[in-house]
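Now for chain A:
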Amino acid sequence: MVTLSGIVAQILAIVVALALAPLLTGWVNQWRAWLQNRSAPSLLQPYRMLHKLFNKESVLAESASPLFRIAPYIVFACMALVCGIAPTLSTDLPLATAADAIALVGLFALARVFISLAAMDIGTSFGSLGARREMLIGFLAEPALLMVLFSASLITQSTSLANIVQTIAHQPFAIYPSLAVAGVAFTFVALAENARIPVDNPATHLELTMIHEALILEYSGRHLALIEWAASLKLLAYSCIGLALFLPWGIASADTPLAMLIALPVLIAKLAVGGIVLALIETINAKMRLFRVPEFLATAFLLAVIALLVHVLLGA
Partner candidate 1 sequence: MEALSLVLGIPLVGGLLLAIWGGGRAGQDLNAVVSFLTLAAAAWLTADVIRDGPLLVWGEWFFLDALNVFLVTLTAFVGFTTSLFSRPYMRIEVDHGKMTPGRMRLFHSMYQLFNCMMLVALTTNNMGILWVAMEAATLTTVLLVSVYRTAASLEAAWKYFILCGVGIAQALFGTILLYLAAERAIGGGDNALLWTHLAEAKHLLDPRILSLAFVFLLLGYGTKIGLVPVHNWLPDAHAEGPTPISAVLSGLLLNVALYAVLRCKVLADGALQNGLPGQMMIGFGLVTVVAAAFFLSRQRDVKRMFAYSSIEHMGIMTFAFGIGGPVANFAGLLHMTVHALIKSAIFFAVGHATQKAGSQLMEDIRGLIKVSPTVGWGLMLGTLAILGMPPFGVFASEFLILTTAMRELPWATPFLLIALGVAFAAIFSKVQPMVFGETSVRPLAHSPALLPVFIHLGLGLMLGLYIPPYLNDWYQQAARMIAGG
Partner candidate 2 sequence: MDALLAQSINLFAVVLLVLAFAMIAQRRILTLIHLFTLQGAALVAATLVVAYLTGQHHLYWSAAITFVLKVVLIPILLHRVINRLNVRWDVETLFNIPTTMLIGIVLVIFAFNLAAPIASLSASVASGTLGIALACVLLSFLMMIVRAKAVPQVIGFLSMENGLFFAATAATSGMPMIVELGIAFDVLVGILILGVFMFQIREQFDSLDIRHLEKLKDE
């Protein structure tokens, strides 16, 4: 049922996500710099970058097809929609009934397909290389992500993210070993999907190792801005899904609309801690060789399967 508070919550969730996403990226970058003993860029650096890019002219290759031009918009729309579905502040989201956890994975896949197509569209070798690597990672990460979401939905008997989070958050605290394992698997997947160390290095343009950067090499101006923003949104969405599934406390539900007032600071605090943890992971790990990545993701898949099996055995 769509209520007024639901609509408010929905709009607020998307607006907060759009506004906060670059901040989270900046926060992670800042902490990473500190942990690596470098002088850190400003927290607002990503906003400045977006501002700069939006004001620049967008240069297109002569051979670019319309696909190349619409891809950034599709990617950005997908990520914005994901942020609308994922329970960030409240579980009372009108949009959430439109798409469950499986559709969510589908949205990520849609974005991936378009950005890969666009990368190949120009016909440069780097684009194709990046597209191939991106698809390799996606092909392994998606099943793992699905398994993680399945083990969570087994506990709550529902595939709707909002319902899952609602159920887990509003019952007496219990230890779910399956969720613990699934959480680790989810972290692995999130690292790979967001082009983070140890799978990809977001700060490099080394042709041998880059994945995400190779995809967007041909983009400039507002297109690049949209893609960077979408990447930030993706990081935020993954963080929010992870936090909502595995540490769901503080999220508002339908019957308590005012709890959203508390939910926002709680979310920011959780994201802040999560960002530091991410920076820490990126600092203490080295980037692995590309052919090790399938193993890394297979481990994630394995953990997710163990989580599923453990749930079946222990019922918890």
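How were these picked? Simply put, all candidates are chains of the complex that A comes from, given by their letters.
One rule holds for everything that comes next: a residue touches a chain if its C-beta (ideal position, glycine included) is under 8 Å from a C-beta of that chain, and two chains touch if they have at least 3 such contacts; residues count from 1.
Quick caveat: nothing in here was measured; it's all calculated off a predicted structure.
Colleague: Could you sort through 1 or 2 and say which touches chain A in this complex?
Modeller: Contact with chain A is made by candidate 2.
Colleague: Tell me, which parts of chain A touch candidate 2 in their complex?
Modeller: Its residues touching candidate 2 are 173-178, 180-181, 184, 294-295, 298-299, 302-303, 305-306, 309-310, 312-316.
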